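Of the protein chains in this complex, all but one are displayed in their positions.
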Amino acid sequence: MLLEELNALAEKEKAGRKQICVRCCMSAGCVSSQAVEIKKALEKAVVDKQLTDKVEIRRVGCMGYCGQGPMVSIESEGLLYEHVTPENAPSIVEALAGGKTDVEKGDPNMPFFARQMLVVRAHGGRIDPERIEDYIEVGGYTALHRVVHDQTPAQVVEAMTKSGLRGRGGAGFPSGLKWATVAKSKGDRKYVICNGDEGDPGAFMDRSVLESDPHTVIEGMAIAGYAVGASQGYIYVRAEYPLAISRLQIAIRQAKQNGLLGEGLFESTFNFNVEIRIGAGAFVCGEETALMASIEGRRGQPRPRPPFPAESGLWGYPTLINNVETFANVVPIIQKGPEWYATLGTEKSKGTKVFALTGKVRNNGLIEVPMGITIRQIVEELGGGAPEGATIKAVQTGGPSGGCIPAELFDTPVDYDSLMKVGSIMGSGGMVVMDNSTNMVDVARFYMQFCMEESCGKCIPCRAGTVQMYNLLNKILSKQGTIKDLEALEELCDMVKNTSLCGLGQTAPNPVISTLRYFRNEYLALLQPEPPGEKAKTNGHLAGSTH
Amino acid sequence: MAVKTFTIDGQAVTAEETDTILQAATDAGIKIPTLCHLDGLGDVGACRLCITEVSGTNKLLPACVTKVSEGMEIKTNSERIQKYRRMILELLFAERNHVCSVCVANRHCELQTLAEEHGMMSVRFPYQYPNTTVDASHDWFILDHNRCVLCTRCVRVCDEVEGAHVWDVMGRGTNSRVITDLNQPWGDSETCTSCSKCVQVCPTGALSSKGKSVAEMVKKRDFLPYLMATREEKI
Partner (left out) sequence: MSKVRLATVWMDGCSGCHMSLLDMDERLIDLMQHVDLVYSPLVDTKEYPENVDVVLIEGAVSSEEDVEKIHKIRHRSKLVVSLGDCAVTSNVPGMRNRFKIEDVEHRAYIENAQNNQHVPRSVIPKMLPHSRPVHEFVKVDLFVPGCPPEADTIFFTLSELVAGRMPDLTGKTYFGA
């Protein structure tokens, strides 16, 4: 493929567009509520009303407003339909020909949309993720062409560094530095891995990116491959994301067919291929060393670092491993320049972040916001505040590795360091809003149970410590615990955090630590008043019996 | 090879740059407790007993896999580390059904010795009493999951030294178990060479020879460094 051919493809695509484009969300959420049937019904209605010259029905990825799905949007008419059913299709199409419809309408200009800043998700809900032509039409693969022809690998790494992008997998390690380390590492071959093993409960950002815009991730990986000197990439996706996997397969095949993956890209000497590897359901495989072990065909267990993957990764070769969202940031950075990217966000956290906003807010779904926005703005403006009659109490970020931020700290800006300061983490982007009906000890137990079940069993603190912590939380919740149990819980938190081998164990106590920090009273209220050591463990009625 | 100078517990120590903290400490006569580590096997850093405090980082580093570097100040036995080690041991004892008094490895068990050395007189965490089983299907050896600490020495010795890779681990978290072949009875294993290396390296009574009564299972672990040394000489 040459640049001219790429541009010609884009022009041809643009020329073929019809006057009205009806976009039908076909992401996992909407597909699960009949989006496929809705699209078919819309297509049929267009034929029936003889509007085929004027109207096209387009399959698109996630529009983000998942709580209101299935969604259908008609941008040119300023229309957004919510909770669409296949039966609604005729009236939606009729409305385009001047008729009326009583299908539920949303406001495409509401704060949920207007307050977002779309970088990663710019094409989400707009292009057909199963057609490479759609991606090319919006400028796809021109960034790859540009780096391959106009930039040295060092310049690409420099651009990443300048952009200030930090890893979106949760820890926030500067991406430029990581790329630079891999680029410098010596090895006969190198690898690029995209971590799509998104496993936090309540998180679906990466799934949505993969389902909505798989080519941007592939292109980002190819650019990374060029920058660090790798010619083979792997996308590790969890098996629970069949639609993402299928769209990736389609995207990889189309890219290969069009010469956008493979040997001698854009008639250069640069080769790059991507293969998919499917996880088998273990949360710990999101940890980079476990993920690599899994790709290698071994048991998915973490190993101590150093050596870091950048020096010795997949099969012992230098490996660049980034998260889906990180790779999705690469193309915009190259296209619009690192200087532009560095103007977004805060001083130390550049760019935007995608969050899966769920729980007790009116508007549930995916949002992309600039770093530095406050939690209050997210919850109240984008989220629309609490549903009728509820009072929001806290927001949980970072999943089982994160923490709960109480309502009084909602003015905390969302950036890596501020969230860390209040005892949570950015994490991969789960954001669960909780109201007054939620018991925070129960929340802590939920996450502890998750970590206990997902612990790989390799190191003792995580394997056995999470069991004991889970049991203590259960004991406290069933009102059998004493202050001694709470002390033991805190000691275990400290020990598991400091002695575990990998991130899973090191962060497993975080939900307990953060709820203890802000909601200690909820723990204390559950404790037994009896002096420690005097209480029967089995049944209360035997305690103090003197006969 | 470059030589590094650093301190362990205040004592000045030199070692080669490829050495781990554990090797350097052992050479200097400083004992760091270990359980999953065994001379002659690849290290996995899993038991976390050999954690040390190293200047310049808040993280506790496992001595068995951390390389020495110039100017390091290493503490192997601070109060904090001692506390964590004791808790790790207590968690181990509470996790399975360790009954020292009736164990074949009584008095020859590394777990028991570690508990003794750390002044562990009781286990504060509730015992889990898991429903773990015994596999006595092999003609000569017994696998008792009740006594297994999942150190994976058996897995490593069989893979790295014997080359048979009979052993592996299945399951997650506290439900992890060592298995032979694809979780078939040991006696049915087609890959096991009955070499007994796994039995000899097992730190507890989890793997033992048949016919041994309480306290009779004495392990011979010295074979391993010897075997590795003779192999290297041949090459």
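A and B are the chain letters, set down in written order, and residue numbers restart from 1 in every chain.
We adopt the following convention: contacts are C-beta pairs under 8 Å (C-beta built on N, C-alpha and C of every residue); 3 or more make two chains touch, one makes a residue touch a chain.
Keep in mind that this is a model prediction, so the values were computed, not measured.
Q: Sort through B:31, B:59 or B:107 and give me the one touching the missing partner chain.
A: For the chain that is not drawn, the touching residue is B:107.
Q: Determine which one of B:61, B:115, B:206 or B:224 touches the chain that has been left out.
A: Looking across B:61, B:115, B:206 or B:224, the contact with the absent chain belongs to B:115.
Q: Kindly state which of the options B:13, B:30, B:44 or B:123 is in contact with the chain not pictured.
A: Candidates B:13, B:30, B:44 or B:123; residue touching the omitted chain: B:123.
Q: Residue by residue, what part of chain B touches the chain that was omitted?
A: Residues of chain B in contact with the hidden chain: 93, 97-103, 106-107, 112, 115-116, 119, 121-124, 126-127, 129-132.
Here is the rule we go by: only the chains that are shown with their structure count from here on.
Q: Which residues of chain A touch chain B in the complex?
A: Going through chain A, the ones touching chain B are 282, 299, 303-304, 306, 452-468, 471, 488, 491-492, 495, 498-501.
Q: Name, in rising order, each residue of chain B that touches chain A in their complex.
A: Within the complex, chain B contacts chain A at residues 44-48, 51, 59-60, 62, 65, 67, 83-84, 87-88, 91-92, 94-95, 124-126, 128, 149-150, 168-169, 171-176.
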